[in-house]
Structures are given as structure tokens and as C-alpha cells.
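All protein chains but one are shown in place.
Which chain is which? They are A and B, in the order written, and residues in each are numbered from 1.
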Amino acid sequence: MIILSVLYIIAIVAESMTAALAAGRRNMDWVGVCLLGCVTALGGGSVRDIVLDHHPLSWVAHPHYLIITSVAALATIALARIMHRLYHFFLLLDAIGLVVFTIIGCNVALALELPLTVVIISGMLTGCVGGVLRDILCNDIPLLFRSELYASVSIVTGLLYVAGLRLNINHELVMAIALLAGLTLRMLALRFKWNMPTFIYNRDGH
Amino acid sequence: MIILSVLYIIAIVAESMTAALAAGRRNMDWVGVCLLGCVTALGGGSVRDIVLDHHPLSWVAHPHYLIITSVAALATIALARIMHRLYHFFLLLDAIGLVVFTIIGCNVALALELPLTVVIISGMLTGCVGGVLRDILCNDIPLLFRSELYASVSIVTGLLYVAGLRLNINHELVMAIALLAGLTLRMLALRFKWNMPTFIYNRDGH
Partner (left out) sequence: MIILSVLYIIAIVAESMTAALAAGRRNMDWVGVCLLGCVTALGGGSVRDIVLDHHPLSWVAHPHYLIITSVAALATIALARIMHRLYHFFLLLDAIGLVVFTIIGCNVALALELPLTVVIISGMLTGCVGGVLRDILCNDIPLLFRSELYASVSIVTGLLYVAGLRLNINHELVMAIALLAGLTLRMLALRFKWNMPTFIYNRDGH
């Protein structure tokens, strides 16, 4: 589907630029900015493909993805001065990336005829692991584990998509519904600061 | 072997619950608790399978493992108030997990007819990598590298198991001996605070 391909390119550009800003906050050099952009944008799909034995990886088959994400990361350096004005725009792009990656990840697992639980996980790995790798390489506790319904949005998107397909609803309609629902949930979560309840455990407390 | 399957379920439940407590200490949200539980319980076997090209991964073939570890992690939140009373019980379960994972990892490599060194490493990856991933995601230096004979217990268990099989001793007897020896060594190490000697190097010291 051509729309999904276009959204995919938008998504990897957005993820790469967001990662480049994270790199800039840690004063990484230009090569580091570039590498962090590529790992963040393409890492989720790569981990999914490795885990599901789905070769070649997307960037091995289509190396121009590496060029696109590298250019996006380097462009962020040039655009740094105006990036803060684009903050809300990037939150939207990042949310689009999350749901698009999720649908693509579900499609890969569906094509491999894997069980539905694994389809949902495949979507979540594709949507979320890039950000986890970025946080590990920046030496942070991954945000995924702590905030903002990120993984939950991915799971909800995947569940809607899989449920719709199971009910034999038209494929493109299901995809549109899942994308829009996930996107809306993510934007509402950001807008109203929805969070999952946290688990606070103090080993020494009795 | 049915006993090994039962012990495996006990092991992934124990690892997931231990990871959930680590998540609680870092105030992760419920989704993070769940994810950290799954990664810790199933990550060692997954890395082993990826490294040895042994597909599908256990949780891809048996997605109910994901359900079991998720439920175990979430149950930990409900049981948090009484978890400290179960501390010693969990140390025992965790030790059982370590040796059971090790034996299972050795079996995978043996079935692939890999060299004996790789069989030992396969056992160690299965037994130890889940905990390393947990520590990386919690932004700690992995405990594995610093304490408590954890990796050593896995290596000793694997060596005993492989040596016994080589000597053509009855398979189940060898397995029982390796499990018990590894378990005993681990519990003694915890009880008497045995540690490997550490390497202290100060770059600027002469």
C-alpha cells in the first residue's frame, strides 16, 4: 500500500530527528548523531526481524533507508535553532511513527502466519524498541518503561488491527481505524498527561 | 522430560516476579513492569536462540509463555506487601531458575550438535542473559559481572552436565546431579557470601 510506504518514510525521518535532538542534549559528535538516528529509526524493525528470523532486514534490502535516516539526523543539526518551534509538530510525527511502525510490524508477523499474541508483540517491538535502544545508548532508563502510554498505544493499535482483520472487515478500513485510534489515544495521552499507574516498591519497607 | 517443563514454568514465573520488584524499585508503570518481567524471564533463551540460529524462539512457538510471565509480573504488584516475607523463598526459586535455564540451554546446543565449549556458553547465556538485560534496562551495571557466583554457578552446572553425558552416565541421573550441585553451590554462595575475587585497576595508579 502506497500510503503506508509514505507514512513509513515520514516515520523514520521523524524518529531519526527526535533521536538527533537526544544526541545533541548529550553533546554527541556528528557521527554519533547520525548513528543514533539510524539505530532509533531502524532498530525496532531490525530487532523484530532478528527475533522472527525474517531476513533480509529492511535496511539490508533497501540501503537507501540508511541514507534517509542519516540525512534526517544531520539536517537536525542544521535546523537545531528552529527545532523547538516544531516541538508539537514532532510530537505528532512521532505518534504517527509509533502507530505506523506498529501496523507494519503486525503485517510482518501476519505474513509469517504467527499466532495472534506474537502479531501484537511484533507490532510493539517495531513501534517501541527503537526508542528503547536510543535510551540505552544515551544511558537512560528507557522512557517506555515509565511513561506516557507509549507501549500501551502500540498494544491497543495492534489489538484493534488484529481484531478487525479477524472480523473480516475490509483491510484498508481496519488499518485506517487502527491508525487513527492509536494516534488519537497517543495525542490525548500527551495532551492530558495520561499515565499508567506506577508500581512503587521499596525493598526495605515492611 | 515433564519435570524439566514444570521447573521451566516455575523458573520463568520466579524470574518475572523478581524483575517486577526491580521495576517497582524504579517506579516503572504497569506496562513497564510487565515488559521487564517478560524480557527478564524469556530474554536469556531468546538471545541463545538468536545467537545459535535456533528458530522459532520459545515464546514465538509457545506464546502462552508471554501470558504466564505477564500475569506473574502483574501479580507481583498485587502481592507487593507480602513479597518481602517471601524473600528467601524467591532466592531459592531464582537459583532453581538459574540451573534449570542452564540445563535447558545446554540441551538446545547439544541437539544442534555444537562443540562442548559452545554447549557450556549456551547454558550460561540461557541462565544469565535475562538478568543482564534486566540490569541494562534498569540502567545498572549488570550484577552478573560483579557478584555472587551467578555466572560461575551456571558454568559449573553446565560443565558437570556435559561431563556426565560424556561419561555415558544415565541422562536423568546426570541432570539431577548437575541441577542439585548447581543449586547447592548457589545457595551456599548466598548463605556464606562467597564471591569471586575482583579485579581492581586504577588507570592513574602506578
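Everything that follows uses one rule, which is that a residue touches a chain if its C-beta (ideal position, glycine included) is under 8 Å from a C-beta of that chain, and two chains touch if they have at least 3 such contacts.
Note that the structure is a prediction, hence the values are computed from the model and not measured.
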Touching residue (missing chain; options A:M83, A:L143, A:I177 or A:L190): A:M83
Which residue of B:G43, B:G105, B:G123 or B:P142 touches the chain not shown here: B:P142
Residues belonging to chain B that touch the chain removed from view: 50-53, 114-118, 121, 132, 136, 139-142, 144-147, 149, 151-152, 155, 195-203, 205-206
Interface residues of chain A (partner: the chain not displayed): 20-21, 23-33, 35-36, 46, 50, 53, 55-57, 59-60, 63-64, 66-67, 76-77, 80, 83-84, 136-139
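Going forward, only the chains that are shown with their structure count from here on.
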Rotation in the CA alignment of chain A with chain B, degrees, nearest 5: 120
